[in-house]
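Here the complex is missing one protein chain, while the rest keep their positions.
Naming follows writing order (A, B and C), and every chain is counted from residue 1.
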Amino acid sequence: MAPTDIDLEVTVPTHTRYLALIGNIAELLVREIEEYAGDRETLAYHLNLVLTEALANAIEHSMCCSPKQKLRVHIHVEGESLCIQVYDQGTGFDLDAVPQPDFDQLDERGRGIFFIRTLMDSVNYHRDSNGNCLEMHMKLARHS
Amino acid sequence: MAPTDIDLEVTVPTHTRYLALIGNIAELLVREIEEYAGDRETLAYHLNLVLTEALANAIEHSMCCSPKQKLRVHIHVEGESLCIQVYDQGTGFDLDAVPQPDFDQLDERGRGIFFIRTLMDSVNYHRDSNGNCLEMHMKLARHS
Amino acid sequence: MNITVENADNKTLISLKEERIDAHNSLELKDFLQKLLENGQHLLIVDLAAVRFIDSSGLGALLSGYKNANLRQGSLILTGLQPRVHSMFELTRLHRVFEIYSSLDEALAASREVNAHGANRH
Partner (left out) sequence: MNITVENADNKTLISLKEERIDAHNSLELKDFLQKLLENGQHLLIVDLAAVRFIDSSGLGALLSGYKNANLRQGSLILTGLQPRVHSMFELTRLHRVFEIYSSLDEALAASREVNAHGANRH
């Protein structure tokens, strides 16, 4: 394990009341990333936001399933790479088919994936042993 | 998973700079425990403290070992039971042999385990597959 | 959700006293704005000064209030946006949709004008 590595896994009930907890944990974590060259508070907001959006979707699209299900998040910082995984137990969806929002249409919805795509360097959605996983990556600018 | 269950696992480098991060994560978590009947901010301080003490010991007594080692913490809330596990990769020690501090002697050290024993309901130290584990339990008073 | 409401003349000042507007409380905000409009309050000023964080569902709730106000010949204007909250409006181009004032005084003055003309600017 390199000196800057942080790994965090948290599981909470499938409920929106835990959005703030997980978003705020990510903010604390960002404040401890060593040698980050960008604006730390902006990064903190952005990670809070992408987690909140991904988890809100996971909650909304898991409603169908067993009460035993839970929200599961994995955050991993290793050197310059930051990876966030958000699991859901729903039926899944085709991430590539989600359109860019139409900025002239004042839809009340449809900006969550847009935020995630805009603020993270890469995003993919796949199935693994823990369920459906929205996996988001970012390269952290470091002071050299 | 019951509606109030929270499970958190975090791994960081073996360094005191992460004490605040983990203590503060525990504080956030305490603020989300549903229906807690006691004083939440006092509980937050107490968990922050026991984690800080346990981790400071794990750091101090791991110095000997490989640079690959890491600090590992597991916090689990399930119903009325709260469990905290702090792992170290050192040579271990006999928890039962740690004496109560002598309050008339003004020793600069020797109050960490005392705080842990005072603030938690039960404490044990054992070896498991992840290393030496200081395991601390507390029963959470809940509004009925 | 912690919201305070003050009425003066025909204007309604709505102060959101929450650090976060997210999927946990945005529906409540949406319903709250809807109720005010249904009760005949058509000039809404929403003060976001206390809001440190907003997500897409929070933006959606404000947008719902905005559209409903317009439907009723009213208006919904925003004030007190913290810089990072304002960025979320910029990323989604919603800063071009909402009337956003940097101070409450400006917001009040603007809504007075709207009021005097008996309609919003749109």
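Annotations
By definition in this document, contacts are C-beta pairs under 8 Å (C-beta built on N, C-alpha and C of every residue); 3 or more make two chains touch, one makes a residue touch a chain.
These numbers were taken from a predicted model, which means no experiment stands behind them.
Considering the complete complex, the chain that is not shown touches B.
In the full complex, chain B contacts the hidden chain through residues 16-17, 19-20, 23, 41-42, 45, 48-49, 52-53, 56, 59-60, 101, 103, 106-112, 114-115, 118.
Please note the rule applied: only the chains that are shown with their structure count from here on.
Distance from the chain A centre to the chain B centre is 27 Å, each centre being the mean of its Cα atoms. With centres taken as mean Cα positions, chain C sits 45 Å from chain B. Counting partners per residue, chain B has no residue that reaches two or more other chains. In chain C, no residue reaches two or more other chains under the touch definition.
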